[in-house]
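Note that one protein chain of the assembly has been removed; the remaining protein chains are unaltered in position.
This part shows chain A:
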Amino acid sequence: MSDIVEKTLTALPGLFLQTPGAGGPAAARAPFSSRLGGLIRGITALTSKHEEEKLIQQELSNLKAAVSAPTTTLKMMKECMVRLIYCEMLGYDASFGYIHAIKLAQQGNLLEKRVGYLAVSLFLHESHELLLLLVNTVVKDLQSTNLVEVCMALTIVSQIFPQEMIPAVLPLIEDKLQHSKEIIRRKAVLALYKFHLIAPNQVQHIHVKFRKALCDRDVGVMAASLHIYHRMIKENSSGYKDLTGSFVTILKQVVGGKLPVDFNYHSVPAPWLQIQLLRILRLLGKDDQRTSELMYDVLDESLRRAELNHNVTYAILFECVHTVYSIYPKSELLEKAAKCIGKFVLSPKINLKYLGLKALTYVIQQDPTLALQHQMTIIECLDHPDPIIKRETLELLYRITNAQNITVIVQKMLEYLHQSKEEYIIVNLVGKIAELAEKYAPDNAWFIQTMNAVFSVGGDVMHPDIPNNFLRLLAEGFDDETENQQLRLYAVQSYLTLLDVENVFYPQRFLQVMSWVLGEYSYLIDKETPEEVITKLYKLLMNDSISSETKAWLIAAVTKLTPQAQSSNIVERLIQEFTVSLDTCLRQHAFELKHLHENAELMKSLLPVNKSCEDMVVDASLSFLDSHVAEELSQGAAPYKPHHQRQEEKLSQEKVLNFEPYGLSSSSSGFTGRQSPAGISLGSDISGNSAETGLKETSSLKLEGIQKLWGKEGYLPKKESKTGEETEAPPIPQESVIENVDQTITKKDPSQLLTQSKEEKEKQLLASSLFVGLGSESTVNLLGKADTTSHKFRRKSKVKETKSGETAIAHNMTRSSFSSPTNVTYEEDYYLDNLRDRRDKELNDFTLSAELLDSESLTDLPLVEKLSNCRPSTPSLFADDNMEVFHPPQSTTASLANEISLASLLEETTEHMHSDLMEVCNNDTMSLSSYKIWKDDCLLMVWLVSNKSGLELEGVNLEIAPAENFKITEQPGCCLPITEAENTKNFQYRVQMEKPFTEGTLSGFINYQVMNTHAVQLEFSVNLSLLDFIRPLNISTEDFGKLWLSFANDVKQNVKMSESQAALPSALKTLQQKLRLHVVDIIGSEGLLACQLLPSIPCLLHFRVHGDVLVLWFRSSCSTLPDYLLYQCQKVMEGS
């Protein structure tokens, strides 16, 4: 190789003869075209990084002079740009050239412009300030008649474009979707995709056009639009179910070879297109039987057609298998897909093997037996030379871990961990080991030892939850008290042994864990006295390599041990040492210890043994100071007033007349509970003169300081009575595991075992220990849901207990609050009208403002249908999904029971607006419907579960997945033990919005059991719109004026109205009715409206009618809300 280099290098000087030496004054006049060559030659000749740096700096300063010289022509500039790009690529700063790149793109001819644009896209980023200077150029080029210029502009837009300037180019790019050239259309689609990524709200109105792009006659344009659809379906799959038919048809045509031969790659028709379509189908068919059924045929065909002759067919096959396993299952397809996975796993090609393991990893949750089929391959992969394959195998093993194979799997993981050096891998793997160990640990010794390994390897990079969880587990323990003690004892013993080893450095976190455990549980061992333990801790304290945070932990441990110790020499030495420490925190701790040490009685009562989880009673009312307070008061001191009371008084003094009662705030001052003897204020701000009270006060503070991590006030949940807790099965001892393993080995086939070589036998043994318990009976462990029951160390679920206890009472309470005809908040007449004529179709539309969002897709349908000639029309599907929203409730659900309960529920809630009932999911035995009640403080979602079968349903449970933008609070009564036949129950959730958005989905699942048979789980989702959270804000014109000035975020926009709206009153009415805005005032042709986003973000709207144009002006304290509201307004005004 080196001789090649040499030859090339010696040849180079001759090649660049026309170039004078780099640098120097002569260089400036040299022909620019050859300068890049000169630069590269220069760099090539260098031997060190340092010289390269020097040369490039020289080059950059030449360039700097060149680009700013007025004599430099654009042609020269173009060449300079290329050199700048080269320097930037090597990592040198060429920021002086950025502005010239923009200039070049602006002024140059086609070729120069091209370089300019390229340089800009490489140099700048989306939020770079210089980018604004480019906007005008882009707009000009987009309007150009030259295709190349338009292409360049579209390219730059899709690479980097400032978000706030999107409106400037958006209409131009939209127009390009109708361009006659397909390359332009394709790039325009991708540019719009980019906009969708960075500012989804701004392109919402062109979703119709995306549908047109999907039906484009050019395959490339259609393929580009798939990017957008993939993204949008990923965000909200339910909105695009109607397109399933189209995607299936397209895929059918591609698989069937209907595309031009041009699109073949290695004689596979458009493989990338197939991959993209399969991915979209996967998202659409997930948990949706009806949609999945549409795609079974084409998936089957894809699996069949993919003849295994090329890499890229494997790519399609892999996607196909993934899709088959993701959508609603069909056994035939699953069988075929499983076979395909086999082909991957068994393939000698390493890339395919990797993908095979990956496929197994996610398939394993549905079909654990598949792992059994390939167990030998998996074992081989464990020892594969490629670390990536090894890691993927461990990931797979992690998914199949159960109580029986845990030791082997964790051992394998630890082995890998010891070899690996990458922090990212360590963090990841350490977390997994800790999780598994906690779940399935076979015995105490193993658990502690594994955790020791985790702590010493994971060290300080691991997630802080791991040590915290571990300590919590030790402290809270589980149900068997002797088992608890043994675990603690073992932990203490093992740490003492570890500390005995000389010259070993443990990570800080590990030391912290040790010191806490030793401080709390050293009393359990008989062998070593507390003094000995303290001595060990003291030794650590004297170690310089230990951080001061850890030292604080160590001193806390010593403090806890001191009351148990007989002699206190070491403690005294420690106090001496650290009361002069430079670290204030340590000094503080040392002083605390010193004071406690002087008063042994107090110390013992303060630091009881093994009470880390007990409730700590703090005398919050400071009752011990009462006598002192009384004394002071009798001597004429002013009574204590809490801070807010003082503030209030100060404020009220400023006013002339104070009409506001301040009884409320003053009566709530201080602390609840006991009355001070003086009968005035309870709290007291004295500093404590007497020695006794002073000591008491400080000591109680100290107690908090020492135990704050693990005491009540820390993050430990409250410990309550353990009644009602099921008893845990005793953990399986080590012997039985081995026995188990042996059994499986002998069961397998003993004859084969004998004939195999020793190595083979080892592998077999490993296999049987790895895959033990993977059979049909113990699959529970693999499913995330059932995991909790098999935990060895199960934390007590205290929250649940209390909840179930309260449920009954709380349920009654909500009932009563429902029936009480109080606070009618919506005074507006139209609301009442609405309620009266709820069945009236026309007005119904108003109440259903939320569903109005869906109507857009409805109106789109015919248009798209017309345009798409390649797919079968599927109006029936569409109707099923979306139309029923608009039917009156009677027609949506047939169940009689449903209606009755609805009627009764509606009666209870008539004072609030609500949507109509809508079915969200159903099966043979039950159906789930939901409706929204727009209460004035929140959105109340009500789900009605009706039992259609003649059998009782047990343990009906509805859970709502936490969603990013919402705060969801469960109304009590959400787990019903039994739902009788033909009956309906309801679940209620309060939903509040945390961050404004236009539309979001709330998803969840419901599970139940029919008469002791299998459990069934149904998933569903409900769309929520911003309007669900908008309420009128009832304020006066004066307040409006004040608020208006105080808000910083404003948005102004002109909206064209349809003819029917073209008058102030009708526009006003529309806004009032559909957006629930409160009309504050009407002044001439101007209107003031106000609303609030729950819980309390106000938004004001000022509007003026100008011919048929409506000038809208929003202001709010929230920066995003005006945008969203504007969007809704536009929709309402244009839509009606």
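Methods note: a contact is a pair of C-beta atoms (placed from the backbone, for glycine too) under 8 Å apart; a residue touches a chain by one contact, two chains touch by 3 or more; residues count from 1.
Definition applied: contacts and distances are computed from a predicted model.
The complex includes a chain that is not drawn, and of the options "Small ribosomal subunit protein mS31", "Adaptor related protein complex 3 subunit sigma 2", "Myotubularin phosphatase domain-containing protein" or "BRF2 factor" the UniProt name matching it is "Adaptor related protein complex 3 subunit sigma 2".
Set against the missing chain, the residues A:62, A:158, A:512 or A:769 yield one that touches it, A:158. If you put the hidden chain back, the residue from A:64, A:230 or A:990 that touches it is A:230. Of the candidate positions A:89, A:542 or A:637, contact with the hidden chain is made by A:89. On the side of chain A, touch with the chain left out of the figure occurs at residues 1, 3-5, 7-8, 11-12, 15-16, 18, 31, 33-34, 36-37, 40, 44, 75, 82, 85-86, 88-91, 93, 109-111, 114-115, 118, 122, 125-127, 148, 155, 158-159, 183, 186-187, 190-191, 193-194, 220, 224, 227, 230, 234, 262-263, 265, 270-272, 275, 279, 311-312, 314-315, 318-319, 349-351, 353-355, 385-386, 388-389, 391, 422-425, 428.
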